[in-house]
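Handing you this structure, nothing more for now.
Subset of chains shown; positions unchanged.
Per-chain residue numbering starts at 1, and chain names A and B are given in the order in which the chains are listed.
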Amino acid sequence: MMETFHVKTSAKTDFIDVTQSVQEAVRKSGVKEGICFIYIPHTTAAITINENADPTVPKDILMELNKIVPFQDRYQHLEGNSPAHIKASLIGPSLSVFVESGRLVLGTWQGIFVCEFDGPRSRQVYVRVLKGDF
Amino acid sequence: MMETFHVKTSAKTDFIDVTQSVQEAVRKSGVKEGICFIYIPHTTAAITINENADPTVPKDILMELNKIVPFQDRYQHLEGNSPAHIKASLIGPSLSVFVESGRLVLGTWQGIFVCEFDGPRSRQVYVRVLKGDF
């Protein structure tokens, strides 16, 4: 079954740690061994995995992404959010994480983040777990 | 079963909307609930999801990617297509999209694109759907 949860972002560009919400969706699925799929149905946001211990890491990632893809650059798209669309494709909308004993198998420093590139907004995240074979 | 379809690209760098072809592969699979995997077996092309409503969005993405990874930059690879290889790794070759009631669960503005970075060429796309558990 597909689980959905919502995230409120609070700035133009923002990283929101959703590790606990994804883990809760894994628990609800009842699957003990398999693969967890995480998907964001938006074109100006993305999903990534990175360090969730020191908050300067997400800050540095956003600072640098906003330099790599400047907010102003003679974009043709009239809505003005082309940089957000570009960053969304660079980071990507889908991820898969291993599940063992009913829990996400993340590295010591890894957390799952929604990346907001055109906020603040409310965003949706889809989660589904497929069973492994034994 | 793995489905394969072909795409003709028409420029050096190009975005081709393949949403309908992927949906058709999902229909053929007969799977109603699960995850659809999309894969491109090339090293100078990629797969992404972004807005397929306004055609200036893909144009802006390509324009900016071509600035971020310049066509000339003292690359060592003698074939001259290193920028295409770099863009392929930045965007990525694989995606997973949720399937419900036999249809791709995409966001309102989302379409699936083949990204050509070394065209024009003919490209292959693989699609396979794995069943969800109930």
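Assume a contact is a pair of C-beta atoms (placed from the backbone, for glycine too) under 8 Å apart; a residue touches a chain by one contact, two chains touch by 3 or more.
Keep in mind that this is a model prediction, so the values were computed, not measured.
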item: Total identical subunits in the assembly as filed, 2 in place; value: 3
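Everything that follows uses one rule, which is that only the chains that are shown with their structure count from here on.
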item: Distance between the centres, which are taken as Cα means, of chain B and chain A, whole angstrom; value: 19
item: Interfacial residue positions of chain A with respect to chain B in the complex; value: 1-2, 31, 37, 39-43, 68-69, 73, 75-79, 82-83, 85-86, 88-90, 92-94, 96, 124, 126, 128-131
item: In the complex with chain A, residue positions of chain B that touch it; value: 33-35, 48-51, 54, 56-57, 59-61, 63-65, 67-68, 90-92, 95-98, 100, 105-110, 130-134
